[in-house]
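What you see is the complex with one protein chain gone and the rest in place.
Going by the order they are written in, the chains are A, B and C; count residues from 1 in each one.
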Amino acid sequence: MSDFPFLDVAIFVPLGGAVLIGLIPKDRHDVIRWASLFVTLAAFAVTLGVLVNFETSSADFQLGSQAEWIKDWGISYSTGIDGISLFMVMLTSFLMPLCVLVSWRIETRVKPYFIFLLALETGMLGVFSALDMFLFYLFWEASLVPMYFLIGMWGYQNRLYAAMKFFLFTLVGSLLMLVAILFLYFAAGDPSFGYRELLGTPLALDTQRLLFLAFFASFAVKVPLVPLHTWLPDAHTEAPTAGSVMLAAVLLKMGAYGLIRFGIPLFPDAARELVPVIMGLAIVGIIYGALVAAMQKDLKRLIAYSSVAHLGFVVLGIFVGSLQGMSGGILQMVNHGLSTGALFMLVGMLYDRRHTRQIADFGGLGKSAPIIAGLFLFVALSSIGLPGLNGFVGEFLILVGTYVRYSWWVVPATFGVVLAAIYLLWAYQRVFQGPLTSEPNRTMPDINVREVIMLAPLLALIVFIGVYPKPFLDRINPSAEKVVRQLNDSSVIPQEGLAGEVP
Amino acid sequence: MTFAASTLPTDEATFAQLIFGAPLLGAVLLLFFGKRLGKLSGIIGSATVGIAFVFGVLSFMDLTSIATGHGENARVLTKSWFTWIEVGDFNVHMSLVIDQLSIVMVFVITGVGFLIHVYSIGYMSSEENYGRFFAYLNLFIAAMLLLVLGDNLLVMFIGWEGVGLCSYLLIGFWFEDRANATAAKKAFVVNRIGDFSFLLGIFLLAVSAGTLTFAGINESAVSGAIGGSMATVGALLLFGGAAGKSAQIPLYVWLPDAMAGPTPVSALIHAATMVTAGVYMVARTFPLFEAASFDVLLLVAWVGGATAVITAIVAAAEYDIKKILAYSTISQLGYMFLALGVGAYSIAIFHLVTHAFFKALMFLGSGSVMHALDGETDVRRMGGLRKVMPITGWTFMMGWLAICGIVPFSGFFSKDAILAGAWADGQYVLWGLGVATAALTAFYMSRLYLRVFEGGVVMPEGTHAHDAPPTMAAALIPLGILSLAAGALNFPGGLTFEHFLEPVLGEPEVAHGLTAWLLGGAATVVAVGGIAVAWALYLRAGGLQVRDRTERMLGPAVRAARNKLYVDRTYETLILQPGRDLAVFCTEVVDRKIIDGAVNGTGKLVAGSSELLRRLQTGYVRNYAAAFLVGVVVVFSILIVRVAA
Amino acid sequence: MTSVSPEYFLALAGLMFTIGVVGALTRRNAIVIFMFIELMLNAVNLAFVTFSRMHGTVDGQVVVFFVLVVAAAEVVVGLAIIISIFRRRRSANVDDVNLLKW
Partner (left out) sequence: MNIEVVVFGVSFVVALGSSIAMLFAKNAVHVALFLVAAQVALALTFLLQGAYFIAAVQIIVYAGAIMVLFLFVVMLLGVDRREALIEPLSGQRTIAVGLGALLAAEIVYVAVKGTEFVIGGRGEDALVTINEDPGNVKALARALFSDYLLPFEATSVLLVVAIVGVMVLARRMGHEGFLRETTEDEGSEGAETDAEVPA
């Protein structure tokens, strides 16, 4: 059973499904919807096979396959996952059926919509599984295109601007990465794009620094780190709900994942050297994202900026150079995917009912739609980092990890937790509390069955990770430890703090 | 890494998880089915807390049945479920501990909690979201129990934040009113600021002590494993968290606003239990405070003393019955911190217990008054109500006398012990502050009680006051008795309560002999004095003139007190407004102008250049041919020059 | 073979080619422009033939042969285009066909 190539099948099930949906007549909307749901569920079922067969205590790449592709150039089809990518893969395939449910009410150009959605899934799964730089880049760009169309064709009023901004920001970054990949390829001598072959390529520090910066540019845009973040609010705001969910939950993680998988292991010396800068950016992002989020008038923009703050935590954890930080950062990637995904779903539900995202247009909805209000509060609290819910575990580990290495940096980072409470609760207050002011708000219907089905799994996971994160951490830790060791390999990092000693 | 990995402790406590589990189950049940259960939810809610109380009693019996004699801390029961977080050497277990301290807290929480639940059945009977109310209340009890039962800082923090959340939910229970929602948010955010400090403290202790269990932290504090300066910073940070939750200077501002919630909530959360969490936390970790190189305990005492006096002054100027009680609560919490600061930890807990009884009682009594007077809260429109609602009036009197510190009411014993502790610690100024607070307390509480319950009957027009319905009375009467009698728990000479807590909190230093009698006498004298002044000003004929005269005399001071000493306004101008300005600056200038400006500027530059360049595209094919020719000539020329050269 | 040295032929080719260029750029009648293009091709043919002579092989002449074929094809297609444009716009003036701009 474990010989079955679960991972590779999972990657291509959605693509195959997209092709099959291409054969369905375009006006059979319901058939298309059910088919998409089926395909995404099938992909999820296959990834469950990945999860079950994953060997918990190993830091090596598992469950992948290797095949020659373009032999002369050393390009191969090579996949595999470790504890870092495992949960990214799981998150993607887990969220996708929910996104199909979210999109159930899409009525315009239904067929291409779902085809793009499925193509997007293949792209994302591929990014997290590829172990060949060429293949990685291919998937990386391949995930960009469906997203561009999802925003550009099914978005809201200002969608073209947003789609273009999204596309250009990420493209500029990824082109720099392409150059760096090619440079690395030629520098390695041995003609291979294989990740494992390229690891440990000896490079001068200057070269490393340049290459790292090129990779970093691509990933930092995607994460996004301040000040490269301004595409995010626009893209989030204009994207259809499923697009926002996928964007926040998975696409942003591609950046953070790239930093862990490629940025640090390929160029450890350069990464180590730039740790203070990156940590500075991350902390600025935490505070800045929170401050700007507090001032937003558009609910989706607010959540988008909260993503900037949360991803600041993730990057902080990744680069702080302690196991707690790294594991927390990876777990927080999952957490953010769940809670921000759920938040976007909830905002999408509000938009479906009221056709507005302006906070000022709402008010008092806790009266007319108490369940939605309760769920929103619940998810917001997870995002705030209430202990017992998932966000706390990740943030706590990141901050403890930060304290271990850099005691002072933890102060502004922790203050971000306070700010998160301010902007989210303020938003909650303005949307769900206070008097019911307008007629449409008064008669707004509460949650329906489809929405319960799409939110319930998210909420269950939010609680589960908050209470019992051990199964997740057990799988993340070995791989995280490997990367931390790569980052800490020499003693460049100043031994600040109380617990300076490093294994 | 420096964390001391620990294995799961053994399972000893049989009922710990049940104590905590019963109300949690109730909360989940009511959250999902509250609407359908209707009136049944009140009963379910109360029953689960009652069950928790029973399990508490069972645990207590377990605890006392352990043979003592293997050292001081032998009476500890732990219950571990599973490892919560484990990364590398760092791990935190989901485990509970039952010892003397936590069992006392369990009794207070489940006992008072149960009575307040029962009271709420009557008080909230006309409420639309009846089920939801009890769900939140049950959730609160569960979280509070987790807070006191947790055997490490992080499990405690779950409860800590959980009670904060419930407080938020319950303050904002009537969220249709913007003010209530704002008060709820304010409470949560101010608490978060405290939590910020608490979290930093947790990080520090996690790294410097290598563990988060109380046992481990206290042990390293005693053994000196945590250095003096580390202990100082850690203790300060923990105290910051405590000050947030227990509404001490400078973070007390949320508590008066929190009165926006239903009155049982104020009684349960904002008087009896949640706000005392800070006191509990400091008591739990007192060895750390003692290990600090800087005298953090003295700071705690001073903060407590200052809070006690200042908020007592504000209370004396308030007219809103619940606000008076709220400021009084802050003031009494200050007392508890004062006790902690002078090293009288068990006395602080004792005062916590008695305060829980009499303050809950008074809140419930005020709720009964509001219930009778259609929600009226202004004491100026009340009077002589004891005649109209005897049960409420008599029980409130118990509370009043208790808080004033009149013998033999419970408050006398706990307050007197605190003052004696301060004196014994040699902190005479703090003792003075305590005495001043006692006088002020007696004054403002008498002002409240005498105005509302004594004298001629005054009621807002159109109200038909009636006494508390049975369920409410069922809570008031036991609390009245407890307010009267709880002093017996720690009767001087017997000292059972202190003795009971001694294994956990150590032996408090108290005054003995003649000093003790003198101190007790002094406290009684000031209390009686305060009551007398209040009587003279508010009940005696002609008191009004005296009142006017003194108010004129103290003009600015009274105005300041009426304006809550301008604290809220100061925070607004010094912290909130600059914060908002910064946020606006980031949004409008940095984000929109600078970053997006740069991005869009690049776009505009490209667009502008192509606007110019596209003019070359004339559409005339002969122009293109001419351009072609130019190119040919240029290339040709270059070739010639290069070949010739 | 002639005693006139190849430089003269090449010079003639160059001059004729330039005249072709100038004509193609200055005239506006599409057919006339085409004829100037033919002139340029012819000039190039002359150059090839001259090169063939200078190199002593027939390869240059083969190229001329191909040029002839290409020119023929080009003329045929080009004239067909001109005719269809003329049908639509009643003009063979290239300046009138300027819609593809900006």
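As a working rule, a contact is a pair of C-beta atoms (placed from the backbone, for glycine too) under 8 Å apart; a residue touches a chain by one contact, two chains touch by 3 or more.
Quick caveat: nothing in here was measured; it's all calculated off a predicted structure.
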* Which displayed chains the hidden chain touches across the whole complex -> B, C
* Selected from B:K35, B:R381 or B:R622 as touching the chain missing from the view -> B:R622
* Structure fact -> Listed in rising order, the chain B residues that touch the chain left out are 618, 620, 622-623, 626, 629-630, 632-633, 636-637, 640, 643
* State which residues belonging to chain C touch the missing partner chain. => 1-4, 6-23, 25-29, 31-32, 34-36, 38-39, 42-43, 45-46, 49-50, 52-59, 61-62, 64-66, 68-77, 79-84, 86-93, 95
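Just so we're on the same page, only the chains that are shown with their structure count from here on.
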* To do: Please work out the Cα centroid separation of chain B and chain C, and write it as a whole number of Å.
  => 95
* To do: Just give me the whole-number Å value for how far the CA centre of chain A lies from that of chain C.
  => 62
* Structure fact -> Rounded to the nearest Å, the gap between Cα centres of chain A and chain B is 36
* Asked: Which residues of chain C touch chain B in the complex?
  -> 21, 24-25, 28, 94-95, 97-102
* Asked: Which residues, counting only chain A, touch chain B once they are in their complex?
  -> 165, 169, 227, 229-231, 288, 291-292, 294-296, 322-324, 327-328, 364, 366-367, 370, 381, 386-388, 392-393, 396-397, 399-400, 403-404, 407, 410-411, 414-415, 417-418, 421-422, 425-426, 429, 432-436, 467-470, 473-474, 477, 481, 497-499, 501, 503
* Parts of chain B lying in touch with chain C, wherever the complex brings them together -> 614-615, 617-622, 625-626, 629
